[in-house]
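To start, I am sharing the structure in question, which I have written as structure tokens.
For this view, one protein chain was removed and the others were kept in their places.
Moving on, here comes subunit A:
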Amino acid sequence: MNSHTHELHYSPTCAVMAEVHIIGQIIGASGFPQHSLFCKWGVHTGGAWKLLSGVVEGQTQVDHPQNDDMAFWSHPIDMHFATKGLQGWPKLHLQVWHQDTFGRNELYGYSFLHIPSTPGTHSLLSPTWRPLGTWQEQICQMFVGGGPQLKSSSLIYGGSDRYRLQTVAMGQVHLQLTVILRNFERYGVECS
């Protein structure tokens, strides 16, 4: 039970760090009621993780697809982390927004996924949801848009307070991520 508390630290003879490269792209989004979408994204890691290079958050352009099927962003993701522990493996949270013809932005969905811990290329689908307001708000939203948003993004990547939420399913975000791991085997970690 308390095995976690007296954890031992292990340092091999030569100092090497366990490194993770995350390279990929946010391809696009499909299944949303309107198109003309953009996406805000961010990566959250635990305290043992250190970003060596790259950016951990960003925002895509607004894409208005010609054939009303899927919005493509092809937004690049390129990060390099080093870590001294497995806890707090990088997580990616996404927010999909819709920009209407008046230039107003409304929230279309929150989404969350763990960065795969298996080396290789992964095609991922991340479904999104949006908080649901009261019925007055819903009617209001039908005509003028808008809608409730989360006060803090911790609800997206933390699960403990989710039960407070009333949501509705929205579209899906398509991602392609390539994960490259280094030196994990030196610390006795099996990833695949």
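Heads up, the rule we're going with is that a residue touches a chain if its C-beta (ideal position, glycine included) is under 8 Å from a C-beta of that chain, and two chains touch if they have at least 3 such contacts; residues count from 1.
The working rule: contacts and distances are computed from a predicted model.
Trainee: Name the chain not shown, per its UniProt record: "Cytochrome b-c1 complex subunit 7", "Vacuolar protein sorting-associated protein 16 homolog", "Meckel syndrome type 1 protein isoform X1" or "Trafficking protein particle complex subunit"?
Mentor: Its record in UniProt gives the absent chain the protein name "Meckel syndrome type 1 protein isoform X1".
Trainee: In the full complex, which of A:I23, A:A82 or A:C140 touches the chain missing from this view?
Mentor: A:A82
Trainee: May I ask you to list the residues on subunit A that touch the chain which is not drawn?
Mentor: Residues touching the hidden chain, for subunit A, are 1-12, 15-18, 31, 48, 50, 52, 82-87, 89, 91, 110-114, 116-118, 122, 126-129, 132, 156-160, 162-170, 172, 185-192.
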